[in-house]
Structure formats: structure tokens, C-alpha cells
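I'd like to ask some things about the structure below.
Every protein chain but one is kept in place in this view of the complex.
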Amino acid sequence: MTSNREHQKAASRYGMTIDLDRCTGCGACMVACAVENNVPPAHEGAPARKGVTWIRVFKVDNGEDYPANRSVFVPVLCQQCGEDTPCVHVCPQQAVEVDPATGIVGQMPERCLGCRYCMAACPYHARYFNWWDPQWPAGMEKTLNPNVAPRMRGVVEKCNFCHGRWHAAKERAAAAGKSGIEAGDYVPACVESCPAGAIRFGDLNDSSSQPALAAKDPHSFRLLEKLGTEPKIYYHSQRDWVRQVAAAPKPPSAKESARG
Amino acid sequence: MQRTRRDILLFMGGGAAGAVLTPAPWRLVTDAALWSENWPGVPRPARGEITARYTNCALCPAGCAVRARCVSGQPVSLAGVPSHPLSQGALCAFGLTGHHLPYHPQRLTHGPVEEAAAAVSAAMAKRGPGESVAVLDLRPGRSASWTYRRSMAAVNNGLYLAPPRPLGGAAVDLAKARIVLSLGAALLDGWGTPGNVHAARANFHLIQAEPWQSPTAALADQWLPIRPGSEPALALALANVLNDPKTALSEAAEATGLTDKQIVELAHELVRNGPALVLSADDLPEALALNQALGAWGRTLVARAEAPVPEPWKKAAPERAVASVPDASIRVLFIDESVPGDHIPWSAIERKLVRDNPVVVTFAWSRQGYGRHAQFALPTAVYPELTADIPPAIDSPSAAFRLSASLMAPPAGMVDASAFIAKAAGIDAANALQQRADAIHKSGQGTLFTCADAKSTPLKDVKPADFWKALNEGACWQSGAGDSPAHSVGRAGAPTAFVGPPAFLSSPQQSTAFPLVVAFSGPHAMSLASPLMSKLYQDSDLRLAPNTAALHPDTARAAGIAGDSRALLETPFGRCPIAVVPDSSVPPGMLEVAPGPEVLDICGADTRAKVVAA
Partner (left out) sequence: MRIRGYLVFLAGTLAALGAGWIGFPYAIYTSRPQPVDFSHKVHAEKAGAKCDDCHAFRDDGTFAGIPSLDKCAGCHTAPMGATVAEKNFIDNYVTPNREPAWDSYARQPENVFFSHITHVKLGQLKCEQCHGDQGASDKLRPYQEDRISGYSRDIWGRTPFEGAGAGAVPGMKMDDCVDCHHKHGLSHSCLDCHK
């Protein structure tokens, strides 16, 4: 039997660029992510901020008083660190690995034993722990996505660039007899859902893709770049103060606010 | 036997040593791990054939196009339809979770249908002189709305009530705007059709005049901070400056916190960089006057057009505002809140009911809303179960007709509001949607956009049966640019300029008794949406939770409210409990609140409020 080797294509490195001058803080990406990945709603009686939000939009201020205050909405998801990936290093179960074919940092909840070491290691706080078993209102479990396995309590989960959609794209390509997928065949749910088109997705190894172009743009920046984690999410803003806040060692002075 | 116990221990030791060399203990450990992963409480998604079906979202007047991914016919996720002429492929957080609504825990599953029908016919027959039957339709313009209007025309002293149309019945042509002055309208946060707004955004300069930095203000080209409640003063001042450059602006400057020079320059900027458009959060007559002064009428503001209706339907009761009805005169009131629409505070409605035993029947899919105040709360199908038409959105300059096509069967026992009311009025309104589709097809105008192939076909090239089939598959009909407006709503010409004292100055008592201006944060009530919306307010800080208000810490302290706590929100319409969070980005004199049904009950348009400690 002849062995079918995959075409020796260069592996992909999927990344994103997020335009902070377009994000309106509507939260469509947050709910689209939860719908696609079978993330349950907040548990009955749960304290605030204990739920799972693979992507979470933060409101960041420039620290000034009225009327010089300015704000920006920043969606934060797993930054898919490419170098010295902290969570991969610390996991005692090898439940996370950087996928060589896509560059996605893939979390395997079925291997996770829930020690949460990775949550401590992640500098972006992009990992979430299932404190409770998932609970949907009666009947709503019929709306679960069969391409993604629901997780039980006691395991950590995080954004994986909707790799269930990558599986589906590869299967569609195989049905058409192709062994590789084209750009645009596969987009994560948050990218597809953003009404303002603020999130763009693509292969950083493809120099014509939006993220690859953004990577070279002087108005682009990455979060906590000085840590050397080489995240694959490039944020972009024409507004100087946004880039300055991102690069500052500490956030602007805390305002009296119980929000954010 | 000697040493029996030692034998047993030796045997067991040997057994343990041997067991370790067998698969048994290792297998038991892995099995325990696997067993712990396959917890019976964790649901398993159903598998099946995956198909795509198209519809339009009924959750707000935008009516964005939806592609539903279905597994064995059950929708499991929703997405927009790229290249759709109206919605450009965008869906908001509500639209993305619409498929959860049939399973909402607050869903109404049954109601006293027969008792309601009996009570209605008895009350209608025994009405006193001057007592009316009324239908309150929260989203006018649908074919069901026409059924209500025809029903009320067929009944003696029948009234059709609807909230006032925004912008006085005009529609906005955003593509023509080059500069937009938004007086607190959440243009980038739920106004109009989000996809259309974002597609047009690059074409206009946006000035957001607002006391706080809302999401729209954060992304506007310019945020113009003005004092809370001074939007009417600013609009009036700008209109007056354009009419007479020598107008005195000191009052307006004091009210808004801007300088005379700033107001004059703003007026000139609007003229210089036109075509201009002025929008406001509440429908301000001053904003309409300013639009007229800027020559927006006929350019960025056009007469609203709706799809043609069959001739026989035109014998219909006119639309009236609730406020125009005499107090204590409605004997039987039907309220259709099966689709979300503009909310009118309950107390404003209640005063129009007769004092002794009025009959109030609501048609809703959830237990929240007016059903809490009605004698009979009847359950209806919910999007995506119901098939209904969606009138054109406010930012649709041409007439449009599209159906929210049913993706799943509703449960047994649901009531069809238009059938119930038509029966009570004694008219036949079956197949209203198909009749309307036929009337549109007869007009021969416009184009039909079909979602699956993203093609636009002139209507005259589409056969009637194919037209109806396409509509039931989410297709959208639009009248063409040059077509005569099929059916105009509202005034035929531009509104006359408003000249008079600004509203806020005319009731000083109100401003001291209720000093806070209310701003709604976020588009309509999140508690009536999928439980997943809790991602936005409970699992994160992105939005305020329903029935939660943000206040400047000084305002909270002055009201005697400490930090994060519960309080009472009071308006001229009533009071309700809220949670208060301090936020110094909310200016003093303002209250930002995320509406739940209780808050909506007491806050109408342009309401002032106060907060007291609970």
C-alpha cells in the first residue's frame, strides 16, 4: 500500500489582528465563542467573574478625569504564545501543546487534572477553570455544537482558535480531494461574528494575510511583548494613548470604580 | 494449623505483588479516570446531518439576515449572511443567541386561552358609551399590525395604539451622510442595523454629544461632553444659530457647559461638511428642527416607506399614541409584545383603562413584560419558532419586506395573537403574510435577494410561487431607488421648525425632585435574552447587569448610598429596586442603567429619576 504523505507544505501559524479603533465593546464575540464552544452560561448562584469566557472584552481607560477621560475596548483571548509558551512549560500532565501544523496552543481538557498551575503561569489571565459542571436550562442542551466536546468540572479550558472549525474545514477539503485548506476556509467564531469587523484571522506564515500585514504595521502592538512569549495576536490602534497604555509598566491610576 | 494468620498475610502479600504485575490495578486506575470524565451530568451534543437554513432575526427592528447551522433540523448556531444588502453579514450578541430563546427558563408555556376569549367577548359586548377596545402594538408596520388595524376598524370604537414612530416617521439614509451629530444616540452600539452602520462608518465624521463616554463616544471622531439633559438645548441653539446668526446663546451655553464660540463653530462645521444628519437618543423635536435647518430632509432623512399592502387592508384604523387616548376609557386592551419593541411605562397605559374590571390580555413569550400586570397572559411562539414579517429598519431608506421564517415548531398551546384578535373582532385574517407577499409581487417593483446564492433578482423576473418560497427561506425584497414609495408612513413633508422654550427649562419642579438624567446602557433588556448573555455582565464587566445602575461616587454619597449596594430608583412613574455601582466616569447628575423589565416600567423617553437608599 502506498503511503500518502501530506504535501510538504510549510506548517501554518494562525494569528489574529484586532483593530481597537473598531471594537465597540458589543460583546458579540463573547457570546459567539460561547455558542460555538459549548461554554455554559453563568452557574446558578455563582459569584461574579467565576465563569468561563474564552474571549473577554475589557474596557481600558486612559486614567484622566472628566472630560479628558478616554476609553478603549480590548478583547483578550489566549494569545497563542509562540515562544516559551508558559502554560506548556508548567503543565504536569502535558495537557497542553503547541500544535506543529497550526501553531495553535491546544488544551486537552481530558488530560487536565485541574491543578491550575497553567492559570498561574499565563501572563494574560486567558485560562479559565470549570468550578462547576456545565448546566444549561432544560432543553437548551439540544443547541450544543457536536463539533466540540463539553467539559466537566475540575478542568481548565481556554481559547483554541475554534479548532473544531479547522477540523471541519479539513474534512470539507478532504471531501473535495484536497489535502490542505485555503485561506478563508477556516475562521474562528469570534472573527466571523464581529459586526464591526475588528477581529481578523489568518496565517502569519502567509505574508499577504491580514495578521501578517498587521505584524509589520508600526501602529500594531502585542500585549506584554517584553516577556518574550511571542503572542500571535496583534492589536492595532491609530490612537497614541492606547499604544502608550499598552506599553506602560503599570495601568493608569485606578479610578474610583467598581466596574472593570 | 499453625501460623494461620501469617499465612493469610503472606498470601495477601503475594497476591499484591502478583496483582501489580497484572493489568488489573493499572486498568482500574485508567478506568476510574475515564469514568470521572464521562460524568452523567455533562450533556453530549446530538449528532446528525448538518444543514444551513436562512431566516431573518425578529429580535429588533433591524431584522438582520441569519444563517442557521442546524443539526438534524435543530439550530445549534447562528451567523450573519455576508454580502446581504441590508445587514452586511453582521449579527449582534442577541441575534447570535436567538436559537436559545425557545428554551429560556422564563418562557411562558401555557395560559388561560379560553377564559381570555370568553372574558374578551363578554367585555366587548357589555361596553358602556365611550368605552373602547384597543390593541397596543409595540412594533407597528408588520402584517400582524395591519390585522390589528383592520380588526379595530371592524369593531365599534376600536383603537389601534402604537408607540410613536422614531424620527417622526422618517427613515435615515446613512450612506449619504458625511457628518453626523449624535445627541446621545447609541449609533455604534445597537442603533439601526449594526452591519449597515459599520459599513457606512468610514464615510462620515461622527460627533457624539453626550455627558458620558459611551461606547459610541469612545469610537466617535469627536466626543463633545455636554451637561446631562442639555441635548434639547444644544439642538435648539444650533437650529437657531443657523436661522439667525445673531441669536443669543448664553442660556444654551450655560445649560450645555459649552462656550458660545463652540456652539457657533459646531453649527458651521455641520453646514460646511454636509450632508449632515442629527440623531438623538430620545426623539427630540429640537433635533428634527435642526435636521430641517441643515437641509437633511430629502438627503439623509427621507420619508419612510413600507412594503405595499393589499387594497382591502387599507380600510384600517389609524395609528394613535397612547397619550392621545382619554383617561379611563379603554375597556378591553390587547397588548402584543410577542416581538420586542419600544417600551411604554405601565403606569402611562394603566391610566387609560377603565377603573372597574378592565380586561387586559397580553401576548408574549416570556413571563416578564406587561404580562405581570395583565389578567390574561397568553403564550406565543418565540423567534425562531414564529413566522412573521419584519418592517424596514430605521436606516433603510427603501421599503423592505422579509420574513422571520420559522426554523422550529413551537410547542403545543401557543397562541397566534393576530388570529385571536381577528377572531374577537369578527374578521378573517388568515394568510395575511401570503396576501401581503402577493400584493408586493403584483407591484412588480424592486429586487429580491436570496441568501443561499447571494443573488439579487429583479422582482418581475420571479414567479409568485417562487417569491413566496424564497421569502420563507429568508429572502429579502427591497424596493428600488427610483420606485415610488410603496406606502409612506408619517408626514408627507419635512416637519416645521420648532420654536419655543426647551422642554427641560419648562418644568423646574421636575428637575429638583428628580435630578438625575437617565441613560440606558446597552440595547434593550438583556434579561429577556439567552442566559448566555450573562457572559457580558456576570462573567465579565463589559455591561451592567439588568436592573443595575452606575452613579458617580459623589452622587451616590449625596443620596446616602454607600458603595456597591441596593437602592431604590424613583421616577414620576413609580419606583423599583436596583443595584448601584459607583463609577467615576459617569458624570454627576446622571444615572446609567441597564434596563430590566422593572426599570423599563418606570422609565419612558426623557425620564428623570432619583435614587434613594433602600
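The first chain written gets the first letter, and so on, giving A and B; residue counts start at 1 in each chain.
Operating definition for what follows: a residue touches a chain if its C-beta (ideal position, glycine included) is under 8 Å from a C-beta of that chain, and two chains touch if they have at least 3 such contacts.
Predicted model, so just to flag it, every value in this text is computed and none were measured.
Peer 1: With the missing chain put back, one of A:Cys115, A:Ala149 or A:Ala183 would touch it. Which one?
Peer 2: Spelled out, the listed residue whose C-beta touches the missing chain is A:Ala149.
Peer 1: Of B:Arg6, B:Lys126, B:Lys246 or B:Arg355, which one is in contact with the hidden chain?
Peer 2: Of the candidates B:Arg6, B:Lys126, B:Lys246 or B:Arg355, B:Arg6 is in touch with the missing chain.
Peer 1: Touching residues of subunit A against the unshown chain: what are they?
Peer 2: The list for subunit A reads 1-6, 97, 99-102, 104, 106, 108-110, 147-150, 160, 163-164, 166-167, 170-172, 174-177, 179.
Peer 1: Where does subunit B touch the missing chain, residue by residue?
Peer 2: Residues in contact with the chain left out: 6-7, 10-19, 21-24, 27-28, 30-32, 34-35, 38, 44-45, 47, 49-50.
Note that in this section only the chains that are shown with their structure count from here on.
Peer 1: In whole angstrom, how far does the Cα centroid of subunit A sit from the Cα centroid of subunit B?
Peer 2: Averaging C-alpha atoms per chain gives centres 30 Å apart.
Peer 1: Note which residues of subunit B are touching subunit A in the complex, please.
Peer 2: Touching subunit A: residues 36-37, 39, 41-48, 71, 74-80, 90-93, 96-97, 99-100, 102-105, 188-190, 194-195, 198, 213, 215-216, 218-219, 223, 225, 530-536, 538-544, 550, 553, 563-564, 581-585, 587 of subunit B.
Peer 1: Please output the residues of subunit A touching subunit B within their complex, sorted ascending.
Peer 2: It is residues 21-28, 30-32, 34-36, 38-39, 41-42, 46, 48-53, 56-59, 61, 65-67, 69-73, 110, 133-134, 136-146, 148, 150-153, 189, 192-193, 195-197, 255-260 of subunit A that touch subunit B.
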